[in-house]
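Let me begin by handing over the structure; questions about it come next.
The other protein chains are all here in position, but one chain of the complex has been omitted.
By letter and in written order, the chains are A, B and C; residue numbering begins at 1 in each of them.
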Amino acid sequence: MTRGAPTVGVVKFASCDGCQLSLLDLEDHLLEITGTFDIVEFAEATSRRSPGPYDVLLVEGSVSTEEQAAEILELRAQARTLVTIGACATAGGIQALRNWADHDEYRRAVYAHPEYVASLATSTPVSSHVRVDAELHGCPIDRGELLELLSALAVGRRPQIREDAVCLACKRRGVVCVTVARGIPCLGPVTNAGCGAICPAMDRGCYGCFGPRPEANMPSLTGSFLASGGTRADVARLFEGFTAYAEPFRTTVSDLRGRGPEEDADAQQ
Amino acid sequence: MEQESGEVITPAHALQAVRLGAGLGEATREKLARVGQILVRGAGAVLFREGEKTPYLGVVISGRVGIRTYVAGRGDVTLSTVEAGDIFGWSVLVPPSRAHATVWAVTDVTVLGFPAESLRRVLAADPDLAAAVYQHALSALGRRITSTRLQMLDLFGSPRTTEPVRPPGALSRRLADVRRGAATEEPTS
Amino acid sequence: MSEAGQGHRYFLARHRLADLIDVLRGAGGRARTVIGPTVEQGAIVYAEIDTAADLPVGWRDEQAPGHYRLRREGDERAFAYAVGPTAWKRHLFPPARVRMEVAAEPGADGTRFEPTQPAASATVLLGARGCELAAMRVQDRVFRGGPYVDDHYADARDAAFVVAVQCTHPASTCFCTSMRSGPGVEAGYDLRLTEIADGFVVEAGTDAGGEVLVSLRLDPADEERAGEAHAAVAACAETVTHRNRGVDPIRARDLDMYPEHPRWDEVAARCLACTNCTMVCPTCFCSRDVQQSVLARPDGTVERQWDSCFTAEFAAVAGGSFRSRIRDRYRQWLTHKFSTWWPQFGTPGCVGCGRCIVWCPVEIDVREEIAAIGTSAPESDAQDGGERRGDVDLGPQALTTSPGGVPEPPPRTGTVERVTTETSDTVTLRVRTPPGLEAQPGQFVLAAVPRVGAPPISVSRLEPGTLELTVRSVGPATAALCRLGPGDPLGLAGAYGRGWPIEAARGNDVIVVAGGIGLAPLRPVIDAVLADRDSYGDVSVYVGARTPDDMIYSAEIGTWEQRRDVTAARIVDRAGPDWLGPVGVVTQLFADTAREAASTVAFVCGPERMMQASVDALVDSGMRAESIWLTTERHMECGVGLCGHCQLGPYFVCRDGPVFTAAELGPYLGVEGI
Partner (left out) sequence: MHSSDEYAERDIDISMLTRVEGEGSLRLRMRDGVVESARLSIFEAPRYFEKLVEGRKPDEVIDIVARICGICPVAYQMSAVHAFEDCFGVEVEDGVRALRRLMYCGEWIESHALHVYLLHAPDFLGYASAVEMAEDHADIVGRGLQLKRLGNDILALLGGRAIHPVSVRVGGFSRVPRRGELDALRHMLDHAVEWSAETLDWVSTLDAPAFERDVELVSLVHPHEYPMNHGRIVSTRGIDVATGAWRDAFEESQVPDTNALHARTRSGTTYLVGPAARVTQCADRLHPRAGAALRQSGLGGAIAANPYWSIAARAVELLHASSEAVDILDAYTRPDVASVAWEPRAGVAAWSTEAPRGLLFHRYEVDASGFVRAAQIVPPTSQNQGRIEDDLVAFTPTMRDASDAELTHGLEQLVRSYDPCISCATHFLDVEIEEVP
């Protein structure tokens, strides 16, 4: 690392570590990254630690315990630029499905002694707690988008990360629409591109892991799924994935299930 | 009253020269002019204050009149200016006739004022004159509302994200410095 | 073997299809890549073909709105299908290609902008249909019909040997006959095939095609086979015309006249804005230029990628998107295809291939939408449209293009001589003009910072050897420009666009109305007029700004105010007690002045809403809209009318503007979502 280079921290909350692993998965560029930035905090990769401040802080994971809710406030104060990485940090993650369920029942079911387990009733995105400067979507994030974010920070350009539909990337890649040609339900039209349309390219429908794009036309797409013979529960399950808690997927799931999630009461405190 | 030329300005002369007067027949204009008074104020003078009973309907004959209000933390803010030929103090026409803003002389001004009581009397007595004055006031108000709306749009203001020209500690600069092997300190901006 | 020339029909027996492909691959001793139809991912797509066995022999397609299925018929026919999801643009105008290599080493010498040189390999496009050849001719006009051409496209097009196949098996979504693009193939091919029961009737359209026939040593087609081929195409045309829904292209040309039709809302409720229709469309040509570089490396590239008018950023500028709603985007797309393409390129932008209908996941059928809007439109409006129907010929000959433009020029490197801070977020860069760059008042340049971006910036002063750019920091690229210091290099491409008609204003009274940074493009007008003051009548300059501190060129405005031969005034939206000038909107400064319509020219620049108010006030004071000149802002990415982003109704702002008269902009000025 270079003395005086911008400092980078990588931290995590509730998550699988896959997004921060994406940084280590930039194998061909890893040593160049550490030559460009001074990675001062990244528990998964180095025993050196730093409580901040950070020029750039990459945050993985959702906020799902009281300690995390407190910690994110402190981290925000230490970060000049805070970037959330991945579906957990940006949308609450798969674990946000518990927001629709009875949390105590969850704890009892998984743990014989739920009293040992400290967790909030909800799993919420970081942006529900603090201001976020940029987001990288995906479960996991795309390595290319991560490299672009770092490169854009390094030269001062706007990261070329757009909120296009998966369909745009899918067609550029030359993939044939799985919905039209095979009748497979695909969330591509309402999901952020960024993955490069992996699922349609692997002959299956997009499952929305890069989250809803800002202009997702949910009524039209769900209407079309229902018209193709899916039950309300079948269609709900399509959206009950890694970004279910992000709007407008959240409302769509609630509408289809006839019940809403617990509000982010914890987040608001 | 004397102007530069040394000519004395009378209310009747003054009224004739402005749009309010131009729209009136001669007899009617005379009737209105009779209740008018020429007021001269130096730059900076307050003509009347927000919340006071509006003392008169004014027409700017020369100079510039400002309409301002006080905003905590920002002080006196001028919302608009009234240029020669245009009116101010329209609130005199509408009960409770209290001034909505403070009116002040941005430059030395000459104003033709129609005091509240006499104006109301003369308007009550002459419906045609009243209609003409109200119509004039309404059209001036209309223009002012349109202007205010455009000002509210803050058209020249920032697009969603105006960025500071020299963001503090912009990473690119720091990197550039690092590459040149130069200082590791925060760049001065 | 001269009889293999054009106009003669030959017979290629089915078992010799493999020979044809072999000859195509190696004909004339030059190796060609053959791209043709093959079955992949559940559809017939165009991909590299090695042997005849790769062709979709025995396959049939079933197409309907939002629906495509293949089934195996099991016969020996190789081309018994209608067009699938791939369009030939994928090979002529690929989804992504590096357009320019850039570098940003310290010092002017280290700043490079090098366009990549086209190097298309010889390719055979096997199986192109009538509608697809029409689409190529449409794209020819777009990419090589103007003063600037996409040289990679042109190169790929020239390197392509086209083997056309006439359609005999249309889909329910085909409407080529209404767009007069098929099912037969009339022009634009090297070889033309028509599939019949035992093989193919083959004709050469070019000498190169003839050579292929010679090397195959084919017999002439007998009358019976020629008749069978003819009948098959005729039957196909009959089916498309009478069984399928169509579009009346002449009537559809009026679509843009009903921007407030309620049907736009209805279709927007269904439209996913997913971009599929534009991606599969064989004529859609919009692209974005993407800056690419890795970490702090000094070198990078600019990649040109397919874009779509349905994306959020397509029509976005720093302040927001001009088309923020799906309704605006769908309307833009459909009216562009069927209406505004005409004034831009002299043809409709649709060839009737039906791909947008089939590949729309929610089954939106353009034919239905056009019918719904067209047939329920007010009669009186439709009549207005009638005037626009001039001598329309949709036939293939009408669509030929004579190439002749120049490739898009790369930015040239200029050097910053001086930086003047105008306001807290705005600076003026004085730049030594790079050789070969010529600019007129009102034109703009793309000011390129390697690896960061190339935003369009209006020229704000022109002097021999230098020009000035006044830049407001509204995003990373403009912020990077604002950070430049004396001696720093920057790239300048241009100058582009139509500038101010200063010469034409000679002898007239001149009014200049500026709002905010809108004064920047107007300053060259003021410079020119004041330099030749006696040639003009009364000269007035009115400047509005947000606050006194936000006013650019403040000292210079002061000198104008001092002059006896110029009426200059400024006004601000908000002011503190120190400001003794007018407060309000800029129109207050001139609204009450009567104008001589015949001898007054106005130049206006500022936010669109401010320009609109100014135009209204000037017209109210007696001016004609034709004498009021405005400059308008849109998302300009390429600067030369190739990327499609800056469309405003029928205009490309970068090419047809940015300066327009109020009369030209009339229907569009200040209209939401256009």
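As a working rule, a contact is a pair of C-beta atoms (placed from the backbone, for glycine too) under 8 Å apart; a residue touches a chain by one contact, two chains touch by 3 or more.
It should be emphasised that the depicted structure is a prediction, and the values quoted were computed from it without experimental measurement.
Among the displayed chains, contact with the absent chain in the complete complex occurs for A. Checked against the full complex, the one of A:Thr7, A:Thr36, A:Ser64 or A:Asn217 touching the unshown chain is A:Ser64. Of the residues in subunit A, those that touch the hidden partner chain are 1, 12-22, 24-25, 27-28, 30-31, 34, 39, 43-49, 61, 64-65, 67-68, 93-95, 97-98, 101, 105-107, 109-113, 116-119, 123, 139-140, 142, 195, 198-199, 201-204, 207, 209, 237, 241-242.
Criterion: only the chains that are shown with their structure count from here on.
The geometric centre of subunit B is 47 Å away from that of subunit C, both derived from CA atoms.
Shown for subunit C are the residues that touch two or more other chains, namely 296, 475-476, 479-480. Each of the following residues of subunit A touches two or more other chains: 36, 154-156. Residue ranges of subunit C in contact with subunit B, taken from their complex: 106, 296, 317-320, 421, 424-427, 472-476, 478-480, 482-483, 515-517, 544-546, 550, 573-577, 579-585, 587-588, 591-592, 606-607, 609-610, 613.
If you check the complex, the residues on subunit C that touch subunit A are 40-43, 45, 66-70, 84-86, 90, 95-96, 104, 269-276, 279-280, 290-296, 305-306, 308, 311-313, 326, 358-363, 451-453, 475-477, 479-480.
Across the complex, subunit C is touched by residues 43, 64, 66, 68, 74-81, 83, 85, 106-107, 143, 146-147, 150-151, 153-167, 170, 172-173, 175-176, 179-180 of subunit B.
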